[in-house]
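All protein chains but one are shown at their positions in the complex.
So, subunit A:
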Amino acid sequence: MADAAATAGAAGSGTRSGSKQSTNPADNYHLARRRTLQVVVSSLLTEAGFESAEKASVETLTEMLQSYISEIGRSAKSYCEHTARTQPTLSDIVVTLVEMGFNVDTLPAYAKRSQRMVITAPPVTNQPVAPKALTAGQNRPHPPHIPSHFPEFPDPHTYIKTPTYREPVSDYQVLREKAASQRRDVERALTRFMAKTGETQSLFKDDVSTFPLIAARPFTIPYLTALLPSELEMQQMEETDSSEQDEQTDTENLPLHISPDDSGAEKENTSVLQQNPSLSGSRNGEESIIDNPYLRPVKKPKIRRKKSLS
């Protein structure tokens, strides 16, 4: 009940906007509920001695009642969730009412008042059938160590593994056939997509779609794409390379890798230090095993000595 109230409050605005044309079952439901509330308000007014009321005031009161009930529901839900439950208990409602400043003790007396009107039960409208989630198989009952108020297990298909034992295709011919056509389809789809989304060229003036060619686009550095293996190939190469390369070249290559970086780092150092030569830094560079003039550190200029002429 509180649930319903809570949703009613939330859907309040929806009710109003949807009042003009109620085609939706949910809207119907909201309308019916509101109508019931109106009846309640009207009966309370009658009880209080009114003979007639303006529509606007009835509406206002209805709104107030709805808000009140909604708030009770919302608050009660909070209390129940606070204690890790999903279903509100009576005590939740009581605490809520107390919290809202309602004297609970007056409630039984009010309920038993003599002149109260009895409202006929609202006509049973078809509950909007919430489309049932697809259930597959039987939900498992809780094991004994789980309290029953805990949510039920989800549908079994969400956690149960169901291996299918279809006969794997082992026929070589079929496999190759499949792999080939699959690759071809992927390639064609991909290239067609690229052709559709970008500029194209065509071999036939009258038809641009049957054999679309992705337009030739010049590169800024054409040799890089032409010479470097693609990433895919690179992986392959690394695998074969590591197995092939003998130990010796590896170890010898290593210092070469580092040395250009070294000199680069050193260059930065020196540029920061400017005229203050850090001799220790340059010594490090010279310690590399290989003596090659291109690996030697760059010298700092000699101060004001004409060097250009030799």
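Note that a residue touches a chain if its C-beta (ideal position, glycine included) is under 8 Å from a C-beta of that chain, and two chains touch if they have at least 3 such contacts; residues count from 1.
Going forward, contacts and distances are computed from a predicted model.
Hidden from the displayed complex is a chain whose UniProt protein name, among "Large ribosomal subunit protein bL20c", "Proteasome subunit beta", "Aspartate aminotransferase" or "Transcription initiation factor TFIID subunit 2", is "Transcription initiation factor TFIID subunit 2".
Contact with the undisplayed chain is limited, among A:84, A:118 or A:221, to A:221. Residues 172-173, 176-177, 179-181, 184, 187-188, 190-191, 194-195, 201, 203-207, 210-230, 232-233, 236-237, 240-241, 244, 249, 252-253, 256, 260, 267, 270-271, 274, 290-296, 298-302, 307-310 of subunit A touch the missing chain (whole complex, contact as defined above).
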